[in-house]
Every structure is written in C-alpha cells, then in structure tokens.
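I have a structure I would like to understand better, so I am pasting it below and will then ask my questions one at a time.
The block that comes next holds chain A.
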Amino acid sequence: MSSSIDPAALTIEGLRIATRSHTIVGGIDLALKRGGIHGLAGESGSGKTMTALAVLGLLPGSMTASGSIRLADAEGPASTELVGASRGVLQGVRGRRVAMVFQDPSTSLHPQLPVGRQLTDHMRHHLGLGKAEARQKAEALLDRVRVPDARGALSKYPHQFSGGQRQRIAIAVALACDPTVLLADEPTTALDVTVQAGVLQLLRELADGGDLSILLVTHDLGVMSAVADEVTVMRQGLVVESAPREQLFTSPQDDYTRSLLAALPGSSFEQTGEEAR
Partner candidate 1 sequence: AGCSSGRTDTADGGTKTLTIDKAFDLKTADPGRMYEPTGQLVDKALYETLLTFEGGDVSKVVDGLASLEQSADAKTFTLTLKGDHTFSDGTPMTADDVVFSLQRVIGLKGNPSFLLDGVTVTKKDDKTVVLTTATPTPALPAILANPALGILNSTVVKENGGTTDETDTAEKFLNTTSAGSGPYVLDTLDLASQVVLKANENYDGDAPGYGRVVIQNVEGATQKINVEGGSADLALDLSGTQASALGDSVAVTSDPSANVIFLLLNQNPSVSAVTSNPDFVKAVKEAIDYDDLVSIAGTGTAQAAGVVPSMLLGALPESAKLTQDLDAAKADLAKSGYAGESVTLNFPSDISLNGIDFPTIAQRIQSQLKEVGITVELAPAPVATELDAYRNGTETMGLWYWGPDYPDPSDYLVFTPGNVVGLRSGWAEGANPAISSLADAAAAGGSDEERQSRFEDLQKALNTDGPFIPLLQPGNNIAAAKSVTGVVYNAVWTIDIAALSAK
Partner candidate 2 sequence: MSEHVTSESVSQPEREREPLSGGRPVLEAEGIVVEYGRRPALRAVDGVGLAVAAGEVVALVGESGCGKSSLARAIVGIEKRKAGVVRLNGDDVPTLGLRRRSAAMTGMQMVFQDPNSSLNPRRRVGDQIGDGVRAALARGDRGSDPADWLRRVGLDPAMVSRFPHEFSGGQKQRIAIARALAARPGMLVADEPISALDASTQTSVAALMRSLSVEAGAGMLFISHDLSVVRRIADRVLVMYQGRVVESGVTETVWQNPLHPYTRALLAAIPLPDGAGRLPVAPAETDRAAWLDDVPAALERTTV
C-alpha cells in the first residue's frame, strides 16, 4: 500500500449488484493490472455485463451496486471510488478514463450519425478540442485501428462499413480520450471468426502498447485463451476462479471451470464421449 503507483488500474472489491428481489452479482473481487488484458468468462447470465456497467455507473435503474470499485489515478497512489460516486465524478470518468466497447458493433453506433461525429463529440466535450483538432485526432485513431481511408471514413455512416470495421470504429471511439481502462463486453461475439481474429490482434496490440488495461468480457474460452493474460471465471454472480491464463487452462482448480473446459472441443480437457465420433 505504500508503493508510489498502484499496480492495479482498477480494483473491484466485494461488488454486489442487486435488484429489489434478486442478487445479480454476489460480492466479487477483481483487480485489473495495468497494461494487461483481463478476461472475464462465465456462462450466460452470470453477471459479466452488469459488472462492467457497474464500473461506469450505468446499471439499469432497477439495480443498485454496493462494495467498492476503485479507479487508480494515472500518476500517484490516489484512486477514485466509483461505487456511489456523484454524477459529476462519473461523467468525468465515463469515456475519459474508462471506456467501453459493446457486443454488437451494428447497434452500438448510431445509424443516423456520421462516424466522425460519433468519434469526436466526446473528445470535444472531455478534452475541449476544437472541431478541426478533434477531426485530426479522430483520423489518426481510425488509422490506428486500421480502418481504411480514415479521412473519408469520418463522413461515412456506420452502415457503410463491414462488421469488423464497425467494431474497430467502436474501439476507436472508446480510445478517443486516451482512457486507462477499456471495458470490452464480448467485442467479437457478433463477428465471423476470420474477422474476429483481426479484432483480437488489435486488442492485443493496444494492451501491449503500454498504459491501457483491458477488461475483456467473453464467454468464448477460445478467445480468452488467445488474448487474456489473466482470467476470471464467474458463475451465478460469483467468482469461482481467477488465475493467470496458462494455469487456468492447464490446471483449473474449480469444478465448474473444469466442466466448462471439458465441454469445449479442441481444449486439452475435451471429453471423447461416445456420442462424438
């Protein structure tokens, strides 16, 4: 606790998310290391998305969060508490320090707004950039995520891009204000495998590039195995296991993790049941 810089960019402790009648997330701990990709796996409905939304304070109105989510400041040991934070604090964090990429690139971009507008409006809001400046930066961003003809792309609309390109644009939108944390909620689920491979490479590059820490939510253990450095497995709102990738895939400690892996074709735990040939 005395080191000058917290090794974790984002620390979740005892996070509980509940509606009036149900507990969605039952108290989880999770630390997101700086500059790494942290995979969050688990069956459908286990609360992965809600955990990510809780970080941004964007839970549906019917849900409340308790516990602690601390976002480390870029320099210095200080951190910002996000659970129960005021609107002003959250507005400053959203998009600026923590950004999010959603599952379906076809729905997370506004179909009636040109890409350039969607890339620049929060830059201008958060960073106070002028129109020209913001566009310049946006162009550079699109280049960075390898969208062809970045300049021309700014005035195009989402439907004029392919699914993979749209997801790259969504990532560019997230990266626009140089956040320290990127929450990627199943960013490749909607994509074809050949397209997915490209997006995964991009995420890897971003994480390797330095300051960005990525929380990658996915239920695809193949994807997890490909890019995550650290893996957390959730089930019914609880963390069942959290371990470095190699360890989790080769020697899972928890039964649930094991059964998950066993169901996967191609994994080292694949069962050769008599039903399969």
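How these were chosen: all candidates are chains of the complex that A comes from, given by their letters.
As a convention for this text, a residue touches a chain if its C-beta (ideal position, glycine included) is under 8 Å from a C-beta of that chain, and two chains touch if they have at least 3 such contacts; residues count from 1.
Keep in mind that what you see is a predicted model, and the values were worked out from it rather than measured.
Asker: Pick out the one candidate among 1 or 2 that is in contact with chain A within this complex.
Answerer: In this complex, the candidate that touches chain A is number 2.
Asker: Can you check the complex and tell me which residues of chain A touch candidate 2?
Answerer: Listed in rising order, the residues of chain A that touch candidate 2 are 43-44, 148, 163, 192-198, 200-201, 204, 219-227, 245-250, 259-261, 263-268, 273, 275-277.
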